[in-house]
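Each remark here refers to the structure printed beneath this line.
As you look at this complex, bear in mind that one protein chain is not there, while each of the others sits in place.
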Amino acid sequence: MKKALSIGVVGLGRLGSQYARYFTSRIPGASLHAVSDVQAGVAKAVAAETGAPKAYADYHDLVVDPLVDAVVVMTPTKLHGEVVIAAAKAGKAIFCEKPLTLDIREGRAMEAAVAKNKVFFQLGFMRRFDRAYAAAKRQIEDGVIGEPLVFKSTSKDQFPPPVEYLRPSNSGGLFIDMGIHDFDLARWYMGEVSSVFSVGGALAYPEIGKVGDVDNGLSTLTYASGKIGMISLSRSGIYGYGIQTEIVGTKGTLQIGYDRETAVLVMTKGVISHDTVPGFYERFEQAYISQLQDFVDNVRHDRKPPIVCQDGIAAQQIAIAATKSLHSGRAEAVKA
Amino acid sequence: MKKALSIGVVGLGRLGSQYARYFTSRIPGASLHAVSDVQAGVAKAVAAETGAPKAYADYHDLVVDPLVDAVVVMTPTKLHGEVVIAAAKAGKAIFCEKPLTLDIREGRAMEAAVAKNKVFFQLGFMRRFDRAYAAAKRQIEDGVIGEPLVFKSTSKDQFPPPVEYLRPSNSGGLFIDMGIHDFDLARWYMGEVSSVFSVGGALAYPEIGKVGDVDNGLSTLTYASGKIGMISLSRSGIYGYGIQTEIVGTKGTLQIGYDRETAVLVMTKGVISHDTVPGFYERFEQAYISQLQDFVDNVRHDRKPPIVCQDGIAAQQIAIAATKSLHSGRAEAVKA
Amino acid sequence: MKKALSIGVVGLGRLGSQYARYFTSRIPGASLHAVSDVQAGVAKAVAAETGAPKAYADYHDLVVDPLVDAVVVMTPTKLHGEVVIAAAKAGKAIFCEKPLTLDIREGRAMEAAVAKNKVFFQLGFMRRFDRAYAAAKRQIEDGVIGEPLVFKSTSKDQFPPPVEYLRPSNSGGLFIDMGIHDFDLARWYMGEVSSVFSVGGALAYPEIGKVGDVDNGLSTLTYASGKIGMISLSRSGIYGYGIQTEIVGTKGTLQIGYDRETAVLVMTKGVISHDTVPGFYERFEQAYISQLQDFVDNVRHDRKPPIVCQDGIAAQQIAIAATKSLHSGRAEAVKA
Partner (left out) sequence: MKKALSIGVVGLGRLGSQYARYFTSRIPGASLHAVSDVQAGVAKAVAAETGAPKAYADYHDLVVDPLVDAVVVMTPTKLHGEVVIAAAKAGKAIFCEKPLTLDIREGRAMEAAVAKNKVFFQLGFMRRFDRAYAAAKRQIEDGVIGEPLVFKSTSKDQFPPPVEYLRPSNSGGLFIDMGIHDFDLARWYMGEVSSVFSVGGALAYPEIGKVGDVDNGLSTLTYASGKIGMISLSRSGIYGYGIQTEIVGTKGTLQIGYDRETAVLVMTKGVISHDTVPGFYERFEQAYISQLQDFVDNVRHDRKPPIVCQDGIAAQQIAIAATKSLHSGRAEAVKA
């Protein structure tokens, strides 16, 4: 039997810690060897919980640990570049959480480091691994809706993250922070986007406006092929976490997504109701696990990564153009 | 162009008055000539509203009015027999609202009068004319679900009628008053029922128990063919008027019915809700009109009636057996 | 009892003929006195079918008929102006089908003629009378979703009209011909739109591109209030007629619309399916009738019209800006 892939997870925030747990228990073919976090106590606690033999405070130590085969980069986005480049230099296989980077130049440097060091690199866009999104992709490839023509995608968060997080210098702003998933899907299903136009406003939460971001935004997309698309983003979903995508083709339409968490209908006087999906963990747990499994399988079986630096850069370029358009009031070309 | 069918409506309760209006405005090929009600004032008011030239207090006068081609019998059930027989003797085409009769002997007499006088007779079972129920019938005939094997039907009223109405000597009891529709569907979709077993109770409304009826009941059906079925009846639907039928076949299943009246989803913090169907008018208006149209078309074009006395008698026999079973605690044979 | 409103219908295309039938049978308080169509044979046939006493080939004759109280204008759009103005001069109450006009200057002239002659004028936008759209309006007014912030509306036709009809010189192009309904809803629910940006293409039907129109289009809206919106239009709905609107507010979201015509689920090996809504008659029959009833009631009871020339002009101005944007590639201001 092929040796398990020995994993080191860098960055143990909420999702990083969860990934550490998944590697321990949910990903056949992987074993968790090390975790690291700038807060040494967090690293130790996660190591204790997961049974990871090593806990580092400095990711450099994890990256060069000879018993680590693959580095999973879960740090804040602004550190993605240095960790990925260090891991590439150390010759490790790399999984990097989205977004690749807020800085395209840095993204190119990451891409170059991966290429130069001939290491395996896979970027995380978990929605592509969601059962429903993946099924839709197969159905399109199977010709179920003919040629796809119009892409529409909506993301709603139930409530906004802390305002401090939303400061565009940190998050990149709504179109980058939330929209990156939708822009990736836009490319994945229908090809390259050439220009984008956005509108938006701090309509529900004035405090979000004060830090320079918007809480609701809409972008239209024009594809290089002439096809069109639309992205709708909201920090004021209120009812729940709502992720829906529609693709209109020459022979039919696909609608992806759902808004009910628990399969119970409550039927009282004049009203039928059900609950909602609370957040991304509940909605995308299967997708998170599947993408990690895919990463592990790809490394172990010498398969090509399905999502590479260029995918992160290209989605980011759309998001950057969308953000630029919001401020310029003009359609903005998406840089290649 | 063929002459319009001249209609006389006997019995102007809520549904009778509504039918009078339908004949005036919704049924091409029909014209409303006369209405009658024991309350002469009601007859006059409906005549005034609908423009019917004649208003009678005594149905005998309507039945012999030479300008009436067809008599529509909407009286309380216990009068169905005498009105139908009088209309048959007068040589009129007849539409009689369900149930045909609570008294099988009377039903046979009606059938005989129709046969002897060679008049057209059509019984009302509006569900058969509901777009969804009719579509399901066609799909079964088209073989979409193969051979139908199991019939299941549920009827819920939002709240019970007045207790006085429910007295079994008046209404016949739950299995007759509410179940007659489901028993008719049971036959229509899958053939003759040979025995029935029922349970029930005055579970929600003790006052219903006091007059000798139940407010919730369940029957299992055994068909002559060996197939099986189930009927579920509730006076305590509470949330709304819920009519659903399922037919399980060798190649698939059909589910008929719906529980939302208005196409709006209200999505607030953690809850998604919609309204419910309030009652039978809202749910079956299209079916009421379609069955009257069908009656008029059948008479005018010398077509056979799709629902005859025997259908009313057969459904009633099942309902009677179901009621008997409720009291005997045994499966009861359905009389042919 | 108040005298019935005597109606004359001008223009007997598919919808005009249907309205004539509705006035005969479905609109209490109205009576159909006259119909007119440039094809005299059509006018005669509709008069014969509906029993309208008068059939005119020239609308001028209908408009001055002293027995006509109210003129219902159902001609091709380019004739709306002259018929409305003639009817206003004749002192008649007027119902005019949407769009008011393709020519804003003409719209102003119509508005002036109505004002000068002090006649009642109501514009048709039937979606406002759809049970679901009307319920959503009430729910917003009741504060169910707090302050509405984002408007999104989608219209899909199952297949395009004849190419000749689509020539923009005739139809006005996609954003005017199809979008006018969505632009009206955009205003009705959330106020005045100040600018619009559009993308689109002849993606499914190249022949539509050859006559200068697009078959799929998307517009983003910016409201004077800073709120935002989105319109999505498709001539290649394929699966059916799909009309959906979503309104995101500070306390929740409303979703309006449905995609199933008949309440039957067909469940076969691995697949559950249902039918679709075929077209606007099926989807909006109740709304068409309700808006005519509302018109008749408003005239008879001296109520103000809920939709006036300015509503038609304002929706048209958005549609014009949307069309202009499609060609300019820039956001276009909506003229007041």
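First chain written, first letter: the chains are A, B and C, and each begins at residue 1.
As a working rule, a residue touches a chain if its C-beta (ideal position, glycine included) is under 8 Å from a C-beta of that chain, and two chains touch if they have at least 3 such contacts.
Note that the structure is a prediction, hence the values are computed from the model and not measured.
Within the whole complex, the absent chain has one touching residue among B:Lys92, B:Arg128, B:Lys227 or B:His274, and that is B:Lys227. For the chain missing from the display, the contacting residue among A:Asn117, A:Gln139 or A:Asn170 is A:Gln139, taking the whole complex into account. Against the chain not shown here, chain C presents residues 238-240, 259-260, 267-276, 278. Contact between chain B and the absent chain runs through residues 149-150, 152, 156, 197-201, 203-204, 216-222, 226-230, 232, 234, 236-239, 242, 248-253, 329-331.
Along chain A, the points of touch with the absent chain fall at residues 24-26, 131-132, 135-136, 139, 144-145, 251-258, 262-269, 275.
The definition used in the following text is that only the chains that are shown with their structure count from here on.
When every chain is reduced to the mean of its C-alpha atoms, the one closest to the centre of the whole protein set is C. Per-pair tallies of C-beta contacts place A-C first.
Using CA-based centroids throughout, the chain positioned farthest away from chain A is B. The distance from the centre of chain A to the centre of chain B, with each centre set as the mean of the Cα atoms, comes to 57 Å. With centres taken as mean Cα positions, chain C sits 39 Å from chain B.
Centroids built from CA atoms put chain C at 42 Å from chain A. Shared interface positions of chain B, defined as residues touching 2 or more other chains, are 267-269, 275.
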